[in-house]
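Attaching a single structure in structure tokens format; questions to follow.
The complex appears here minus one protein chain, its other protein chains still in place.
Right after this comes chain A.
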Amino acid sequence: RREAPGERGREGGSGGPGLWGRLGGEGEGIPSRHGVRCPRAVRGAGGGGEGEISPSPQCAHTHTPGCGYCPRSARARVPQVTVRDALNQALDEELERDERVFLLGEEVAQYDGAYKISRGLWKKYGDKRIIDTPISEMGFTGIAVGAAMAGLRPVCEFMTFNFSMQAIDQVINSAAKTCYMSAGSISVPIVFRGPNGASAGVAAQHSQCFAAWYAHCPGLKVVSPWSSEDAKGLLKASIRDDNPVVMLENELLYGVPFEMSEEAQSKDFVVPIGKAKIERQGTQVTLVSHSRPVGHCLEAAAVLAKEGVECEVINLRTIRPMDIEAIEASVVKTNHLVTVEGGWPQFGVGAEVCARIMEGPAFNYLDAPAVRVTGADVPMPYAKILEDNCIPQVKDIIFAVKKTLNI
């Protein structure tokens, strides 16, 4: 079951047990021993079948580190924060820290945000700092960029990035290029943020991924968070950056809880732009991804681990400037590369990764051609069965890994 807008749920986001259930791999979708439905549980001692809930406090789980699904995992209790709350915290902290920061967009103020990201902020900061706009993307984006040129630090929210296409001239020609055209005398410290890519059942005009579009342009930084830590740290870093930053969030991740360490909860916590994170160490193949598909990669890695294939999962975090060194270092180690993204295949993020790997030293370490796993090259259909097959699934990732490893 996909998460509908505004809903929060333990199982939200990356698809509920149904998705994993389809895999047929051992242990997927089996409830935990704790009485809590834990999609990442694997069959352990006790042999509980699907649907069986045992009151035993013991946990025979194997979890990906920091997945946060199992509150009673062997790791020390770490607070769980949804991506939505993480973004809200980031906005609140940055609004408080710098008076020049303000948020504008449709429904961000009195509605608390179309996806409730800005919940409570208008009540706290008022009309001056949290501004509801009419449905005028080109107009309000231009206004936000002009405000940035004149010394403010706007956060310009697009209800989804599909609507940013209406305003793309302001993002590219006014925001991205001005610092260069003015030889540095005018800076544009603006953040464009909002949900990007496929959602659930919203069809073709509301499901496009813009990572490749924006990452193509010099003058922009483009970030794409996966976890709550990514979301909070990257939003804070983006607001503090003096360049225009496009932050591509994901609507299906908003309700997903992730562990957030003490450090990540602090007001000064930022995730540096331009640095990827290795979510899982591995030795046989490098999986490179961004945003929601990172979760799918981790699931695929869990399944493959049982077959003896150890995947290294890299969460790009930033699309532009891309941390190609991290990918190169990983490919040098694993000799195999699979890229995973939600966007369309042609001229995409995966294409860029592959091209750069070929141009760099890591090419000599590849034992097989790199493979891209992407969204299907069609406008997003509405019917669920069609939609599910238009985005990369865990089975597609597993298939791609096996293909590149020739197993």
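Here is the rule we use: a contact is a pair of C-beta atoms (placed from the backbone, for glycine too) under 8 Å apart; a residue touches a chain by one contact, two chains touch by 3 or more; residues count from 1.
By our rule, contacts and distances are computed from a predicted model.
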item	value
Hidden chain of the complex, named as in its UniProt record, picked from "Pyruvate dehydrogenase E1 component subunit alpha", "Cytochrome c oxidase subunit", "ER membrane protein complex subunit 1" or "Kv channel-interacting protein 1 isoform X2"	"Pyruvate dehydrogenase E1 component subunit alpha"
Touching residue (missing chain; options A:V78, A:I143, A:I278 or A:A368)	A:I143
Among A:Y111, A:Y180, A:F347 or A:Y382, residue touching the chain not depicted	A:Y180
Candidates A:V78, A:L152, A:M165 or A:A351 - the one touching the absent chain	A:L152
Missing-partner contacts on chain A, residue numbers	102, 128, 131, 133-134, 136, 138-152, 169-170, 173-174, 178-186
